[in-house]
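Below: the structure, in structure tokens.
Only a single protein chain was left out; the remaining protein chains are all shown in position.
Chain nomenclature is as follows: A, B and C, assigned in order of appearance, with residue numbering initiated at 1 for each chain independently.
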Amino acid sequence: MTVRVQESDFDVGAELDRLTSSNRRIGGLAVFVGLVRELHVREGYHRDRIDALTLEHYPGMTEAALEEIEAEAHRRWPLEATVIVHRYGRLEPGDRIVLVAVGSPHREAAFEACEFLVDWLKTKAPFWKLEDTPKGEKWVGAHAGDDRAAARWVKK
Amino acid sequence: MTVRVQESDFDVGAELDRLTSSNRRIGGLAVFVGLVRELHVREGYHRDRIDALTLEHYPGMTEAALEEIEAEAHRRWPLEATVIVHRYGRLEPGDRIVLVAVGSPHREAAFEACEFLVDWLKTKAPFWKLEDTPKGEKWVGAHAGDDRAAARWVKK
Amino acid sequence: MKVRYFAWMKRTVGLAEEEVTLPADVTTVGELVAWLRQRSGGHAEALAEGAAFGAAVDKRTVPFDAKLAGAQEVAFFPPFTGG
Partner (left out) sequence: MKVRYFAWMKRTVGLAEEEVTLPADVTTVGELVAWLRQRSGGHAEALAEGAAFGAAVDKRTVPFDAKLAGAQEVAFFPPFTGG
């Protein structure tokens, strides 16, 4: 279980190697990498071109929130290893924003837990996105779809 | 769209970089890496320890089958880029077997298509696994769970 | 007690953080919001009734009826948009 919040880029291959090295029980690794898109497409509506994205976060709370989400995934699925790396600061189209990787003996658990982590971190970790567009700066609003996606995982 | 069947290992980081380079429309990359486990765990039952796994395949048919599966994923979801790399030959616990990576503007499509590709390649691509265990060689039987997983995607 | 603002709320308030000394009748996050609104036009706008924002006490998200007793840091922020 690892959580890191950093300004610098991460090396996906190296992160995955670290995750699986010395663990021979991992049969499947489900991974998500979030990237900065040039066009902000949401609910079918093409918005302005994005020149850059600046991610603000709440140091201390961010790490605690991500660790809580990670611990919850381990409670819900039989996972061998997880890593979450989230960047902050100024990013450009094509840049990596976030890495979520989950190793489990079974691919179904790995996929489910990876989706869960991505959904939950979008709604429970204190990050805010400021888009730099040709028309000026614009704070990204919360996405109703993200709340719906996160709500899928609420335990009844 | 890329499909490769090879004996040598692959570099996950380099494969993903190739997938996303020069495409600024990818917002999410869903990735699966299959690895050789030391213990064959299936339906809760621990089998013999595995010393090695030898993957046999049907050259020519394998590539065609993977390309068909990949094309089907592109028909079903709005994908920007996909890559499937599957190894054959002798592998040891901890070794990578397969990489499936899917880039899409939206993470939901990326996750769904990645799961679809993994499920389908397990049941539709001509690979066979021979386990080398302390008790001798053993061909891996088809897994009922894999058929059920693949059946989820059959269009009604 | 320290109060912090994030994202557009920080810009609207015009401050990233401030030290405040609470009057005795401000005991919950909701009461703190009402009290802070009086400090400036920026505060009033950022913390306006009906605005979509959340709060954390000592770096844990809390509802607005959460008690402030013992709190060292309260933060206000728009909905999260990470990932």
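Just so we're on the same page, a residue touches a chain if its C-beta (ideal position, glycine included) is under 8 Å from a C-beta of that chain, and two chains touch if they have at least 3 such contacts.
Given the structure is predicted, the values throughout are model-derived calculations rather than measurements.
S.K.: In the intact complex, which of the depicted chains does the undisplayed chain touch?
M.R.: B
S.K.: Of the residues B:Val3, B:Ile50 or B:Ile97, I need the one that contacts the missing chain.
M.R.: Of all options in B:Val3, B:Ile50 or B:Ile97, contact with the hidden chain holds for B:Ile97.
S.K.: Taking the full complex into account, find the residue in B:Met1, B:Ala14 or B:Met61 that is in contact with the omitted chain.
M.R.: B:Met61
S.K.: Just one of B:Val12, B:Leu29, B:Val102 or B:Val118 touches the chain that is missing; which is it?
M.R.: Result: among the candidates, B:Val118 touches the missing chain.
S.K.: Considering the whole complex rather than only what is displayed, give the residues of subunit B touching the chain that is not shown.
M.R.: On the subunit B side, contact with the omitted chain comes from 34, 55-58, 60-61, 64-65, 86, 97-98, 118, 121-130, 139-143, 146.
As a working rule, only the chains that are shown with their structure count from here on.
S.K.: Select the chain at the greatest separation from subunit C, using centres from the mean of Cα atoms.
M.R.: B
S.K.: Would you mind pulling out the distance in Å between where the CA atoms of subunit A average out and where those of subunit C do?
M.R.: Each chain reduced to its C-alpha mean, subunit A and subunit C end up 26 Å apart.
S.K.: Rounded to a whole Å, what is the gap between the Cα centroids of subunit B and subunit C?
M.R.: 49
S.K.: For subunit A and subunit B, what's the span in angstrom between their mean Cα positions?
M.R.: 23
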